[in-house]
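What follows is one structure encoded as structure tokens, with my remarks underneath.
Only one protein chain is missing from this complex, and each of the others stays in its spot.
Note that the chains take the letters A and B in the order they are written out, and that residue 1 is the start of every chain.
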Amino acid sequence: MEEKIRVLIAKPGLDGHDRGAKFIAQALRDAGMEVIYTGLRQTPASIVATAIQEDVDAIGLSILSGAHNTLLPRVAQLLKEKGAEDILLFGGGVIPAEDIPYLKEHGIKEVFTPGASSSEIIEFIRTHVRR
Amino acid sequence: MSIQEEAARWYNQVYRKSVEKFPERKPRFSTSFGEEIAPLYYPQTESEEASRLYMEKLGFPGEYPYTRGVQPTMYRSRLWTMRQYAGFGTAAEANRRFKYLLEQGQTGLSIAFDLPTQIGYDSDHPMSDGEVGRVGVAIDTLRDMECLFEGIPLDKVSTSMTINTTASILLAMVIAVAEKQGVSPAALEGTIQNDILKEYIARGTYRFPPKPSMRLITDILAYCSKEVPKWNSISISGYHIREAGSNAVQEVAFTLADGLAYVEAAIKAGLAVDSFAPRLSFFFAAHNNLLEEVAKFRAARRLWAKIMKDRFNAGSKSQVMRFHTQTAGSTLTAQQPDNNIVRVAIQTLAAVLGGTQSLHTNSRDEALSLPAEDSVRIALRTQQIVAYESGVADTVDPLAGSYAVEHLTDLIEEKAAAYIDQIDELGGMVEAIESGYVQREIQKSSYQVQKAIESGEMVVVGLNKFQMEEEPPENIMRLDPAIQEAQIASIRIVKAERDEREVKRTLAAVRAAAASTENLMPPILAAVKAYATLGEIVDEMKAVFGEHKETIIL
Partner (left out) sequence: MYAASATMNKDDFFLPHGKLNIRRLARFISLIEDNPEEAQADLAQVYCENHQALLLGITGPPGVGKSTLTDRLIAHYRSLDKKVAVIAVDASSPFTGGAILGDRIRMSSHATDAEVFIRSMGSRGNLGGLAPATMDVMNLLTSVGFDVVLIESVGVGQTEVDIMHLVDTVLLVLMPGLGDDVQALKAGMMEIADIFVINKADKPGAQQLQSEIAMLLSLRQERLAWTPPIVETVATEARGIEALTAAIAQHSEYLNSRHAEEKQRKRDHRFQRMVQQKILTLALHFLQDNQAYQQWAREASAAAVNPYAAMRDFENHIKLKWEV
């Protein structure tokens, strides 16, 4: 049987710009993955609870409001607390390059800045998910 | 009448009268070789058919169908308002930035609010964590608003506020601050975006469900038409729809369909169309394809005029579509950010050649973070250079008559009208949105564009062609994380100093009004003056209206 890659795509916080997140969700589906899309206004707690129930292999968080330094590490921390750090956590949106080292130190495996292609993201997921 | 006769009439009656009230900027506009530039150019034809077609499709600026512009002299008398969107962090910081921009020659203020303020959460609410003061100013109480406008005379400066769900509260705060400055609401000039329908479609800062949100909007329209007559009570927006990935036709169609929905709702609520429609204004994006964009603006003006005249029998002041434009943020790249200055310059030309009333130009570092001060200044200079050096502001609707532009104008109008007919079939815009039709159409277009960029079919210079290795940019705007703490502390102080009984009383009045058909503006104004917080006022309305959950269309 096949092992499907399951990815949670979520928008944490109050940011309402979901064009990019929707595009990635569709691109991942077109690449054969199952995408749990949870839409806007997700709290870190609900993102992690969802990720665990859905047993996703990866979580992609899209954020364009600048609140990434607070929200992304919070998700990583909660994953750790729940014993789910093996879930691949990545981010995208308007995130300045200088913030990326901080995010990577705090559990975010990769950050895709504007201009990153969907194939890059797909390749990254395929290569890095736990198997 | 032939064009010549119409033109003569227009010159002698309409143009002359207008110039008396709004004199032109210069006694004479000249070419480099001494020739005078006329206020308006039009076909030199004797043909009856050509004249008829010209009058039907183009007409004269300031006259139905307003294709060529909403005023007879346009920028020859008054340039568009240069209105740069700004505001971040605390009200005090925003106040400083505003004073800087006013000094630099900006002529109106445009205020951005942070997401908690836009959605109705106080800075100390759990949902606000990490978001306070990020994309705009945090406003929790009237105290913050007083700080924001400190030293800024509200009777001299017009203020545009990008606020939707909580527009009623922010408007009430402006009125309260103005009162303290000794300025009567009747003298206030400005705009609130107050366009909730596009929030459901494209922008996401909704809170209440569609029906009660429409009611709030009609309450504001009614209140303003009596108490704040110079205030633009709604800025029907296509910018976000375009940014969400729609094409130019959809931008026009869905924006005008939203406008239609508001007009119908207001009329249903008992307002006479001419009592509020003149104060409706619009907001569009300016994209890269200059010819298409100019055609788009002209088509939008013509289509709205026809809709107002044919559907609602509205008077000429209601037929006029005035709009603000913002250059398209989504066209800017993080790669080679200086290229964005060029993009914005082209988009500025498009907006000006399209006849915009006011314009915000994006800064080059838009894709990276909130813009730095010098980037903002360059963006403003872009407008000033186009205004004073390029000559496009020296004659009205210069591209009229271009085969390409006129054809595109006709095409965009036709296709947008077809969309509006379809929406009518679906039962109106609210229905169309609730069923997901609008979002689906936008999704299709957005997906296509993205795929085209990824495949390289659509070239984006510096992104998928002409790339180069780059150093990460410096000088990025950094937000002080202590802002959230400061704001939370500030709320505590206000709460400690205010009269709790008065707050309770005014909040109860808001809830009662929400549950009845009473206009919500007066009770909101009273609560604001009692220093109730934004979140407290929203919670009263939420108790009655409920909260909205998004419709996912993928």
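As a convention for this text, a residue touches a chain if its C-beta (ideal position, glycine included) is under 8 Å from a C-beta of that chain, and two chains touch if they have at least 3 such contacts.
On a predicted model such as this, the values are computed, not experimentally measured, just so you know.
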Among the options B:P43, B:P229, B:G436 or B:P522, the absent chain makes contact with B:G436
List the chain B residues touching the unshown chain? 209, 435-436, 546, 549-550, 552, 554
Touching the missing chain, which residues of chain A? 1-4, 6, 25-26, 28-39, 42-43, 45-46, 49-50, 52-55, 82-84, 130-131
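Heads up, the rule we're going with is that only the chains that are shown with their structure count from here on.
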In their shared complex, at which residues does chain B touch chain A? 115-116, 118-119, 121, 126-131, 134-135, 199, 203-205, 243-245, 330, 333-335, 367-370, 443, 446-447, 450, 454, 463, 472-473, 476, 479, 481, 550, 552, 554
Chain B contact footprint on chain A (complex, rising order): 13-19, 22-23, 25-26, 37, 39-41, 43, 65-67, 69-71, 94, 96-98, 113-115, 117-119
